[in-house]
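One structure is given below, represented as structure tokens, and several questions about it will come after.
In this view, the complex is presented without one of its protein chains, the others remaining in place.
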Amino acid sequence: MSADFLYTIEVILNGLMAGVMYSLVALGFVLIFKASGIFNYAQGVMALFAALTLVGIQTGQIPFSHLINAIFGTNIHHFGWQVPTVLAIALTVGVMVVFAIIVERYILHHLVNQEPIILFMATIGLAYFMEGFGDIMWGSDIKTLDVGLPSGGSRWLEDYTLGWAAEGEQYYGMYLDKLDMVASLVAIVLVVSLTIFSQYTTTGRALRAVADDHQAALSVGISLRTIWVIVWSIAGFVALVAGIMWGAKSGVQFSLSLIALKALPVLMLGGFTSIPGAIVGGLIIGVGEKLFEYAIGPMIGGATENWFAYVLALMFLVFRPQGLFGEKIIERV
Amino acid sequence: MFYRESGDFKKTYQKDSQTFPIKFDRMRYYFVLAVAFLVIPMFLTDYMANAVMIPFLVWAIAALGLNILVGYTGQLSLGTGGFMAVGAYATYKLMTAFPGMDMVSIILLSGLITAAVGALFGLPSLRIKGFYLAVATLASQFFLVWLLNKVPWFYNYSASGQISAPQREMFGVIITGPHATPVAAYIFCLVFAVGLAWLARNLTRGRLGRSWMAIRDMDIAAEIIGVNPLMAKLSAFAVSSFFIGIAGSLFFSVYLGAAEVTEAFGITVSFAVLFMVIIGGLGSIFGSFVGAAFMVLMPVLLKNVLVGGMGWPTDLAAHFEYIIVGGLIIIFLIVEPHGLAQMARVLKEKLRLWPFPH
Amino acid sequence: MNEPLQKMEAASKLLELKNIDLSFGGVKAISNISFDVLEGEVRAIIGPNGAGKSSMLNVINGFYHPQQGEIWFDGKQRHSMKPYQIAYQGIARTFQNIALFKGMSVLDNIMTGRFTHMHKNVLWQALWKGPAEKEEIENREFVEHIIDFLEIQAIRKTPVGRLPYGLQKRVELGRALAAQPKMLLLDEPMAGMNVEEKEDMCRFILDVNDTFGTTIVLIEHDMGVVMDIADRVVVLDYGRKIGDGTPDVVRNDQTVIDAYLGVSH
Partner (left out) sequence: MKLTQLATIALTTLAISVPVAAELVFPSLSYRTGPYAAGGTPYADGWADYFTMLNKRDGGIGGVMTSVPECETGYNTAKGVECYESLKGDGALVFNPLSTGITYQLIPKATADDIPLLTQGYGRTSGANGAIFSHVFNFPANYWAGASRIINRIKQEAGGEIAGKNIALVYHNSGYGKEPIPTLKALAEKHGFELTLIPVDHPGQEQKSQWLQIRRERPDNIILYGWGVMNQVALQEAANIRYPMDQMFGIWWSGTENDKLDGMASHGYKAATFHNVGTDYPVYADINKHVVDAGLAAGDGSNVGSVLYNRGMYAAMTAATAAATAQDMHGTADITSGMMRDGLENINMSDAVMAAAGLPKFGPEFAGSCDNHGGTGQVGIQQWDGKEQAWKLIGGFEAPDMKVIGGLIKADSEAYAAENNITPRDC
């Protein structure tokens, strides 16, 4: 095989992996949009907040220590204990559930039956709020997140594929990031469990019912409020997973909230209402932008990924306005 | 008691269709104009001008533009930052290429250029609706920023891609560059803001405006009445971009004096302007101004109170800024989803009936 | 009884449909239907649910494009046109489930109906003072006539969203009339109305017909109404035409009776 061919394969594979990372974020959006028709812009910040909380709990940080110090002139920052990862994750999930309840109780509950754009703006307001709140609670310095995830390229694969290139060609073996592989596994597990949950549990069916038709769901006696709490909790959990994956990549810091922007083209492509869409869309975007950067990028000066992801989704949408798996838009007169 | 229309009859349709049918409103409108043009300049400090009034006017223009698109035509857009960037860079190129050209025509030209770009990026709106469109407009946001950052011609091949506005005058008064007096800069922006508001009002109350609103409310019905969706949507994108382009142009030339596309015209700008429109009130010209005022003044206010007044550490203050602004936005949406303009309207209704509410 | 006949002799064909076939992805909505509408008559399309009545109207005002067949309007054959172009040809309509512009006042809704009659370009509008305003006023006057005619002066400035159903229907009719159409398509104008409202609506339709001489094509379920106001009636069933003629002819047509009584074919 020629090295160029192998490189292309490598780019595609890495694109797929990157796509999975985008899907992890997109999933959260889809869950909430499906169940409540809310385009939750705060999803990215939720990921950041979840990751911050996880690290904070893990390393025994004192919440709001900075604020406390500023007010009482004390100088405290850590409890001085370490919380085992599993427990920390469990606690963080708990925090996200509480968060979901608060959001439902004090925001959504008051905005029922508003136009989508109003709800959208509300979530942006929420995003602002949480950016500030997260920083005050845990501080705005960079935190390294260590939950024992592997990192670095897979040596085995590199050595194994080393010989594949044709004689005399420069080739260093196939490169795949272990972290990305784990992420892919996690994503698969996540999607499968979500599907099982929504297919085979009463709550899950309730969720689907609400997704299909609020009124109908209400009429068969499903409480919208509990549903929303559940959905936001799940979205919070998904955010935590995304936060862990991305946090392990880049350290936990403010920029983590910007991964939302990476998920939007995925949503466009996959449709706001489809979980498989989020996955497939992510894969397409990932491969698309990486291939473009690999093939065309160098000619036009590189750094094309940010906009190409959107343009790709856009081109796709012009031919299929409801997205890949989005429900068909029927215009009746 | 004082605020009512009884006895204030209209004898011609012309009178009936004027902007402020009620005498009191008319008076107040002229009063505000008088204050803006005559009183404020007398008390204008550098700080007030550069940190409060000028940004307020510039953002108000941008909000007007976006409101035409989102509020009147119902096309959700997140490309504002990109379009402002186009306006800014167009101004820079024109200023440096034709040093003789006067600022007004430069700024109007920049607006027109942006309008053309906007119409181009409006094309997808024919197929794509709602949030899909909103996300689609992000494509223009990212692409335009990338382009302006990537092609050295746009910033005259300067090492860092920074553009800075040279000094220009109108009628012998300096309005751009460091030596411009705050009053001159303020008045210059004010003239544009008022003029554009008037323009927006005219466009939205006439045939074009009705075609926009028709598309917004029920596109199928609109089409069957004779509205060409293509024309309606593209014209909305063009006009909106014209406003936003001018805003970007003033933002760069009069307000900041220098800009760098990736820093000054990022995605945050797009969201900020959308905020103004929604907080202020969709489909309301007055609302665009109120929204801009809110989003510009609130942070300055908070900062001065928390840091200047209460002497908090700046970082805590900044974090609380986020919390408070975010919280206020949510509260506003809960209390009055149709924005501050609607609040004002409701208040008026109450005033009209006062003191006999029933 | 013989008054419609006279009309028919006098009048020429305003609209003629020849062998229209319409199907959505294999499902046939309309198969091989032909009928005509005469200048100035009131033409009714009736038939059970799903007979293809609304599809028929959508074909006429160009919202659907039939796979087969010819459409002649005003003596010219129409080749695939967009709905807004057809509006300019002089066809207006109302909708089964009201399609008003919720965000606008009654006045603005009806003014929007004047769209095809206003021509001042953007620059004039931007200026407002002068030609644009003049045009606006002229059209406003015409609209006021319609408002008087429909007896809705009181609610001129009310946002249509706040109006009761019956009034909304009336406003929608007003919006269609504002276009001064040659032909007016009414999709179940009386659906969900009480008796009084229906009577009003009938009166308006007939007045429109004689005062403005507007040709009217309407879909209606209420047989009584149809038989009263229609000059001629087309009966559809399962996308096929099963009857055509004056009310009496149709009333006594066996296939039509079967279709309505649901006798198995």
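As written, the chains take the letters A, B and C, and residue 1 is the first residue of each chain.
Please note the rule applied: a contact is a pair of C-beta atoms (placed from the backbone, for glycine too) under 8 Å apart; a residue touches a chain by one contact, two chains touch by 3 or more.
Since we're looking at a predicted model, the values are computed, not measured.
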Neighbours of the unshown chain, displayed set only, are A, B
Of A:G73, A:G163 or A:G221, the residue in touch with the unshown chain: A:G73
Which is it among B:V173, B:M231, B:L297 or B:L347 that touches the chain not included here? B:L297
Missing-chain contact, candidates A:Q82, A:S151, A:T201 or A:T226, resolves to A:S151
To test your reading of the contact rule: which positions on chain B touch the chain that is missing from view? 32, 45-48, 50-52, 55, 96, 146, 149, 156, 158-162, 164, 166-167, 177-179, 255-260, 262-264, 266, 293-294, 297-301, 303-305, 307-309, 311, 313-315, 317-319, 322
If the hidden chain were put back, which residues of chain A would touch it? 7, 10-11, 14-15, 17-18, 21, 66, 69, 73, 75, 77, 135, 140-142, 144, 151-153, 170, 172, 175, 177, 246, 249-251, 253-256, 258-259, 262, 289-290, 293-294, 297-298, 301-303, 305-306
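FYI, only the chains that are shown with their structure count from here on.
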Indicate the whole-number Å distance between the mean C-alpha point of chain A and the mean C-alpha point of chain B. 33
Contacts with 2+ other chains: residues of chain B: 220
Going through chain C residue by residue, note those that touch at least 2 other chains and give them in order. 63, 95, 99
In the complex with chain A, residue positions of chain B that touch it: 70, 76, 124, 127-132, 135-136, 138-139, 142-143, 145-146, 150, 220, 267, 271, 274-275, 278, 282, 312-313, 315-316, 318-330, 333-334, 337
Which chain A residues qualify as touching chain B in the complex? 39, 66-67, 70, 107, 110-111, 114-118, 120-122, 124-133, 135-136, 140, 261, 264-265, 267-268, 272, 300-301, 303-304, 306-307, 310-311, 313-314, 317-318, 321-323, 329, 331, 333
Touching chain C in the complex, chain B uses residues 12-14, 17, 199, 202-203, 205-208, 210-211, 213-214, 216-218, 220-229, 235, 283
